[in-house]
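Every protein chain except one is present and positioned as in the full complex.
Now for chain A:
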Amino acid sequence: MNILTLVRQVPDAEARVKISGQSVDLDGATLVIDGMDEYGVEEALRLRESGAPVEQIIALAIGPKKVEDALRTSLAMGVDRAIHIETDEKFDAVTLSRAVAQVAQAENVTLILVGGQEADWDSQALGAASAERLGWPQLTWTNELKLDGDTLTGRHDVDDGNESFSATLPAVVTTQQGLNEPRYPTLPNIMKAKKKELRKDDPATYQLQGRVRTVNAEIQTRARLNKMIDGKDAQAAAQQLLELLRNEAKVIA
């Protein structure tokens, strides 16, 4: 079987986000592979290491030139080869799923792994939309996964708790915390990754037509009171805080 892992490149969580004009400006920001997608890359590797008949693990990214770095990271983690649909245009997740489905079909993939929520768009749509395009079932927010033959079992979060599930391939799985601890690429593997295939695909092949336009972006600056209370005298500080909660914030009686 072949596994496709989807990879996004996002600003490092500690990086400052800035806006220029009407949109987020990532110029000069430190960009990293999305931590949520990393769980997916790691899980693909672990499925193979646990003896599942995984022929190829392919990483796919769609985005500007610099997204190569995120693909290199996944290659250094152990992915076999990568595909980069290089485009500067920003597409919404439902539009992107069109390309994901085409690649999955062309590459004979039976399992797609993708992060549960992207750290740039805060979107959870890519996995589900890709599953629908392919006519596959999906398992979202998965934190435990096993593959036996073509049966997937595991556990995932739902509205009011979590569920154990069973489903047969092909399927889309969205990944999250608890599933695994992603490995760090070692120096030898980083060197080896340089020789692995990183194919460039022409976005025109996929005929993507975005449906969602961004018209404005603003940094959230909710004014906070920033009232500081000295904690040296615990009793006095506690008293003062309670009074603020009662009389100013009015949240306790």
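In this section, contacts are C-beta pairs under 8 Å (C-beta built on N, C-alpha and C of every residue); 3 or more make two chains touch, one makes a residue touch a chain; residues count from 1.
Definition applied: contacts and distances are computed from a predicted model.
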Checklist entry - Can you pick, from "Electron transfer flavoprotein subunit alpha/FixB family protein", "NADH-quinone oxidoreductase subunit I", "Inner-membrane translocator" or "Putative ABC transporter solute-binding protein", the UniProt protein name of the chain not displayed? => result "Electron transfer flavoprotein subunit alpha/FixB family protein"
Next on the checklist: For a quick check of understanding: of A:I3, A:V103, A:A129 or A:A193, which residue touches the chain that isn't displayed?
Outcome noted: A:A129
Item to check | Hidden partner interface residues of chain A, rising order | outcome: 11, 13-14, 17, 19, 23-24, 36, 92-94, 97, 116-117, 119-126, 128-129, 131-133, 137-141, 153, 157-168, 176-178, 211-220, 222, 224-232, 234-235, 237-239, 241-242, 244-245, 249, 251-252
